[in-house]
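One chain of protein is taken out of this complex; the other chains stay put.
And now, chain A:
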Amino acid sequence: MHKGLTRSFLLVALLAGGLISQSVLAADKVTYQLDWLPGGDKSPVYVGVQEGFFEEEGLDVSIASGRGSTDAITKIATGQADIGSADIGALMAAKAQDDSLPVRAVYSIFNQAPHAFFTLEKNGITEMTDMDGKKVATSPFTSSNAFLPLVLKENGMAEDAVSLTKADPGALGPMLMNGGTDAIIAWVTNIALFADQAEATGNELVVLPWSDAGLELYSSSVVASERFLSERPDVAKRFMRAFDKSLKFTGDNPRQAAEALNSMVPEVDVDVATAQIGDTMELVMNDVSERDGLGALTEERVALTWDWVSQAEKLEKDALDPELVIDRTLLEAL
């Protein structure tokens, strides 16, 4: 009798254990595709994993690194990932050329352009118009290059007002510090990294963000495959809810966010990542997000973005209805 009791108790315990592991097994798997290597600017999704925000929503999220926006969009379109981050401009340009591309933007991360001129104080460049006739270095594949002529024009200069050389992204900083170039084009998310280099050579970094010079657009966004949105709408909603929470957490606790990133990618330095998050959050939480809400994709700004992108990519403006790139169901469900 006693033995029987123990046995049935054991059975219940086993069953309960089984149920728990069942529920762990039942967590919905989501693959998140980054558009670049892990870094402070990519930390929100790592925060979601480390702080358990995804787990709370019953999600098991794995993160894959990428090699540029088009790479990320391709991997999401082919089903290697469900959702991820990519430049909305790259998505629009891709969709304008092939409207069957099954990927949509669902949430804006950067509501400002990240592109900027970086120069040194001793070069005497303090505003955009000072760039006329200067030597500028950029990396060959950055989306910034397409916007350069537009920004120059917007500021009353000729489209070829600067003499442009292309170099590996890793070489840009050294070129600037050596005096090999007057300015470089880089993203404001890397201000801290370049400022360190400048300081190490006894210089002071000056940053001229293109968003201050008239370039008003969405850039890095959360994009998802149409299949993910239509076949697993509930999973997608839960993911977005947790991501939104993670993004806010990252803004409020940059150091903790950097530590979350570091615990999953130990090569990332916590101090550097914290500084990167600080720089990045300017593009996320600002006047625009105050006005429209975090993650918002307003019709007006989407149209404005396509305006810039179509000009930059030399595409016909009516080649795409930019609204076709957007899916707001996840935003509405937040």
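The working rule: a residue touches a chain if its C-beta (ideal position, glycine included) is under 8 Å from a C-beta of that chain, and two chains touch if they have at least 3 such contacts; residues count from 1.
FYI, contacts and distances are computed from a predicted model.
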Candidate names "Multihaem cytochrome", "Alpha-E domain-containing protein", "NitT/TauT family transport system permease protein" or "Sarcosine oxidase subunit gamma"; UniProt protein name, chain not shown: "NitT/TauT family transport system permease protein"
Residue of A:N123, A:Q197, A:T298 or A:Q311 touching the missing chain in the full complex: A:Q197
Residue of A:S65, A:N145 or A:N253 touching the missing chain in the full complex: A:S65
Interface with the undisplayed chain - residues on chain A: 36-39, 64-67, 71, 74-75, 78, 80, 169-170, 173-174, 177-178, 193, 196-197, 200-201, 266-269, 272
